[in-house]
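Missing here is one protein chain; the remaining ones are kept as they sit in the complex.
Let's look at chain A:
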Amino acid sequence: MSADHLPEHPDFLWRNPDPKKSYDAVIVGGGGHGLATAYFLAKNHGMTNIAILEKGWLAGGNMARNTTIIRSNYLWDESAAIYEHALKLWEILPEELEYDFLFSQRGVMNLAHTLGDVRESMRRVGANRLNGVDAEWLEPDQVKELCPILNTSDNIRYPVMGATYQPRAGIAKHDHVAWAFARKCDELGVDIIQNCEVTGFIKDGNKVTGVQTTRGTINTEKVGLCAAGHSSVLAEMAGFRLPIQSHPLQALVSELHEPVHPTVVMSNHVHVYVSQAHKGELVMGAGVDSYNGYGQRGSFHVIEEQMAAAVELFPIFARAHVLRTWGGIVDTTLDASPIVGLSPVENMFVNCGWGTGGFKGTPAAGLTFAHTIATGAPHKLNKPFALERFETGALIDEHGAAAVAH
C-alpha cells in the first residue's frame, strides 16, 4: 500500500477540556490502553463522567513507539483467550469506531532456526488450533513462497527450518488507533486531559478518593492505572508495590522503500521482527535493553544486533538506511504476562505489565479493564491475570513459549 492510500491528517478529533472537580472514574495514562479503557467504560458500562489524565500528549508514550504488530498466537490458554479476543476486536473496531486505522491482516510468521524452535513452534501451532487461533506450520519452501525476500538457504548462521504462520495477524497504524479511540471517547463525553501529570493520590484509609495533578486536585470514585513503564512510580505514590521492572525497548525504521515485504516476520532466535509500514518504512524491533531504565532510549549495540539479524535474514536490506531509532519504556513482569485487575488499594485498579507486547492487547485490555473498574470484579478474560498470581504461583509463563519477542 502506498502513501496516497493514507487518509488526510485529521484536525481536531477531540476537545481539550479543563479538568472538572470530580469524576466517577479517572484513568491515568492517555495511551492506547487508557483510551480503550475509557471507551469501553463509556460504551459498555454507561460511565461517561470520566476523565483520562495524560502527563504529556495523547498517545505519545509506547503507543507512539511500538512496532504495531498484532497477533494472538500465544501458547497458554489464558493468553490465547485474551489476545484472541483482542484480535477479534481489532477486526471489528474500525467499523465500530467509524474510523479506519488500516488494520492490515497480512499475517505474522515466527521463524524456527533450531530443532528446539521447530518442536516448540509445532507445539504452539497445535495449542493455538485447540484454542481457536488460526495457526499453520510452514516448511522452508512455503516460507519462501510467502515471503520471497527471506533468505531460506543454508548459507546463513541459523538457517530457516520453518515457521509458524498466523494469517489473521498483521499490523495497524498506531496513531490512527489512538485517534479513533480518542474521537469516540470524546463523542461519548469522556474528558481527555493532556499535560496533566498525576503527582499523588488522596486516600481515605485504604480507599482512594482523588488524585493530585499538576492541574489541580480531582476527586474521583475510582482510579484506573494505565501507565505502562511508569506503573511502579504511580503504585509507589499510592502505597503499594508491583512486580514490574521497567526497561528500555528500542525500535528503528528505515527510509521509505517500494513494497518489498508482504507479511510480518519475527525471529526469536536471531532476534528481530520486521514489517513494512503502509508508507514504506521497514520497521524493526527486538528485545529490551538488559538494564532497568526510564530514559526512553537504550544502547546502540541493541540496534546494531537487530540490524545484523535483519540483514542476515533479508539480504536485500543490506543497503537500506536507518532513518531513526528510538526507545520506549516497557513494564516487564517475570512471567511475561500482564497484570490486569484489582490493586491492594480500594477503588484503584491496575492495568500494567504488558511489557513488550501491549499494543496488540489494546482492545482486550480496554474491554476487560473497563469491566473490572465498572463492576469491581475482573472479567473472565483478565481473571487469571490478577496480581495475586505471584503469590499463588499460578503464573502464566509466556517466556519463550509465545514466540515471545512480542
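Everything below uses one rule, namely that a contact is a pair of C-beta atoms (placed from the backbone, for glycine too) under 8 Å apart; a residue touches a chain by one contact, two chains touch by 3 or more; residues count from 1.
Just so we're on the same page, contacts and distances are computed from a predicted model.
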For this session: Between "Sarcosine oxidase subunit delta", "Aldehyde oxidoreductase iron-sulfur-binding subunit PaoA", "Succinate dehydrogenase, cytochrome b556 subunit" or "Septum site-determining protein MinD", choose the name on the UniProt record of the chain that's been left out.
Result: "Sarcosine oxidase subunit delta"
Seminar exercise, completed: The one residue from A:H174, A:H230, A:H278 or A:K360 touching the chain left out of view is A:H230
Problem set entry | Contact with the hidden chain (one of A:S22, A:T217 or A:S299) | A:S299
Exercise. Which chain A residues touch the hidden chain?
Worked result: 230, 232-233, 241-246, 290-295, 299-301, 333-334, 390-392
